[in-house]
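One structure follows; several queries about it will come next.
With one protein chain removed, the remaining protein chains of the complex are shown where they sit.
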Amino acid sequence: MMSDKIRVTIWNEFVHEKNKDEVRKLYPNGMHKAIADGLGSKYEIKLASLDMPEHGLTETVLNETDVLIWWGHTAHGKVEDAIVDRVHAKILDGMGLIVLHSGHFSKIFKKLMGTKCDLHWRVSEPAGEKERIWVIEPYHPICKGLPEYFELPNEEMYGERFDIPEPDKTLFISWFEGGEVFRSGLTYSRGMGKIFYFRPGHETFPSFYNKNVLQVIDNAIEWACFSGTRDTMKVSHTKVALEKINTGL
Amino acid sequence: MMSDKIRVTIWNEFVHEKNKDEVRKLYPNGMHKAIADGLGSKYEIKLASLDMPEHGLTETVLNETDVLIWWGHTAHGKVEDAIVDRVHAKILDGMGLIVLHSGHFSKIFKKLMGTKCDLHWRVSEPAGEKERIWVIEPYHPICKGLPEYFELPNEEMYGERFDIPEPDKTLFISWFEGGEVFRSGLTYSRGMGKIFYFRPGHETFPSFYNKNVLQVIDNAIEWACFSGTRDTMKVSHTKVALEKINTGL
Amino acid sequence: MMSDKIRVTIWNEFVHEKNKDEVRKLYPNGMHKAIADGLGSKYEIKLASLDMPEHGLTETVLNETDVLIWWGHTAHGKVEDAIVDRVHAKILDGMGLIVLHSGHFSKIFKKLMGTKCDLHWRVSEPAGEKERIWVIEPYHPICKGLPEYFELPNEEMYGERFDIPEPDKTLFISWFEGGEVFRSGLTYSRGMGKIFYFRPGHETFPSFYNKNVLQVIDNAIEWACFSGTRDTMKVSHTKVALEKINTGL
Partner (left out) sequence: MMSDKIRVTIWNEFVHEKNKDEVRKLYPNGMHKAIADGLGSKYEIKLASLDMPEHGLTETVLNETDVLIWWGHTAHGKVEDAIVDRVHAKILDGMGLIVLHSGHFSKIFKKLMGTKCDLHWRVSEPAGEKERIWVIEPYHPICKGLPEYFELPNEEMYGERFDIPEPDKTLFISWFEGGEVFRSGLTYSRGMGKIFYFRPGHETFPSFYNKNVLQVIDNAIEWACFSGTRDTMKVSHTKVALEKINTGL
């Protein structure tokens, strides 16, 4: 019997949690597990990480995934290109993608954007500073249930210019105590897939326990889940040529 | 006990159906009634027209409307400005709007767009020609259940340039037998409200009985229904000033 | 003999400079004159204000204007609707428009946007706070010659949500000392006209003497000046119908 639940796979490189004490204390089973717990039983959730065979992103897993969540940072370069290509193909075919924080520099995000995806950060290990996230387009389904703004008392700063293509919608803009701003909630579509970039959270801060952060991820899963039609593209992508309809011309 | 159904009000100037035989034959109870019948029992539907008190768009009716559908043509000028202002305010507060065909020249659409909303048409009473509507963004929820393209064997031509602001998404582009093209499915947001413009159907053709046209309207109702948060804007629109958060600066 | 210079008309309600000492001291001949002086001899500049006949925006003046700059605040309601309609028509016909600061609430800007154009500000007379303006799209011609960010040590805060339609491009985002962010450089097109909204400067601060602010206005004039073709629209706007091209069908 099939569940009607949206099927979510949360991918985490899962490295910092193993080799940094402060991160392990905060996320003993990994950030992916913390997100899964925060989302509760609403979705059918799978966890995947770099150290699993095929990084946990086998054909089977992806075929059973409606929305993929991605967190990476220190090990972007260790993600195999063949797996990135597989994920890319699946997104173009309609799988939703939610990219979190340092995932901006992941191979999959850069491949989808076509740009460097660079941004500003502070060189020193982030001591943490206040981030105030303003909701710019409150009518959007990803903003459901949010207040006018919400704060994360300690986060790593990301600053503009964020080197990305023009987003479809800029849902959030962050204000940082140190003097920077950042477009921190961005929607895109690529092929049949819907993509959401969300700026928090750095591995040394408890952002994935924050109820507003979890609310955004929850909303984004529903938004990113395919809800159009694929029939159209089956024809288009097999390149079947049309006959001229007005053959009498 | 409240219904959970989306509440739709279909507004039609309802003039051609009374003073043109060929239109009355096609839509004996008005195009609004034909659309309502085509949508079936999925929504809670009200009908409204120009000849009703306050054009059928009283405060009470609008307060009980999630999505408003608008068809007008020959009587745009007879719609009272006060009613247009009321509808405009309600849209900015989150009511969805679906504008059909010649509604492109309605006061409410022009007020929302800020442009002339002009386009090309043929001077002679349209004899009808083939319209082929191509689906440009099949992943979009308004395109759910549609084929790659669908045809209306007889429609009035509308041609570019359509003098409108850049849409959020161009979902459909029409091909006309006579040599024109038209962006025929367009999404916008204004304030808290979501807006969809859809090009068919002229009053002398049976487009509102076409299953693909009805599918688009059905999808658009679900899409246009408010699904974000209004809390944010309550604060914003009452202009309550924020205190400086870092008063120590 | 005609000059090749772009013809700029700077409109200022010119009220605060007359009835507030601190503003008169800062801008003794009005903000419009300060902007004109700052731009130098590069453009052919006319000044216009509320107290002139037809607010200084006669048919003749507008016919000789390539780009109109607009500053208003306390007297938005005193601008006559007939003049607003005239300016609106001229913009749709290709005149560029640059709206400054509190001009966000002017009749002309709201008419072009179709929304409330509301935003956050502090209730108390602004004491001034630091504004840091980040350049988000440096490749854009309006950003020519700007540093990565620039600061105005004292400005009035404007905060999101700014209730506007999705801009074509968001060129600047402001960071405010007090905890807010604002999309402070926005491009739009309406009809044949190009529109740029730029957030500074409040009448009690010397922002219109700031070299970066003047650089932005200078760049925006060049950008907003009509550079396409109007021939197309002459046909389109006179609604001349096309003949079917394939009459044999």
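Just so it is clear, A, B and C label the chains in written order, and each chain counts residues from 1 on its own.
Keep in mind that, in the parts below, contacts are C-beta pairs under 8 Å (C-beta built on N, C-alpha and C of every residue); 3 or more make two chains touch, one makes a residue touch a chain.
Just so you know, these numbers come straight off a predicted model, no measurement behind them.
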Key: For chain B, residues in touch with the removed chain   = 132, 134-138, 148, 159-161, 166, 169-170, 173-176, 179-181, 183, 246, 248-249
Residues in chain C touching the chain absent from view = 94, 132, 135, 137-141, 143-148, 168-169, 177, 189, 191-194, 226-233, 235-236, 245-246
Note = Where chain A meets the chain that is not shown, the residues are 92, 111-116, 118-124, 129, 159, 161, 163, 165-166, 168, 177-180, 188-191, 232-233, 236-237, 239-246, 249
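Keep this in mind: only the chains that are shown with their structure count from here on.
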Key: Rounded Å distance, chain B centre to chain C centre (Cα mean)   = 31
Query = Can you list the residues of chain C that touch 2 or more other chains?
reply = 159, 161, 166, 179-180, 246, 249
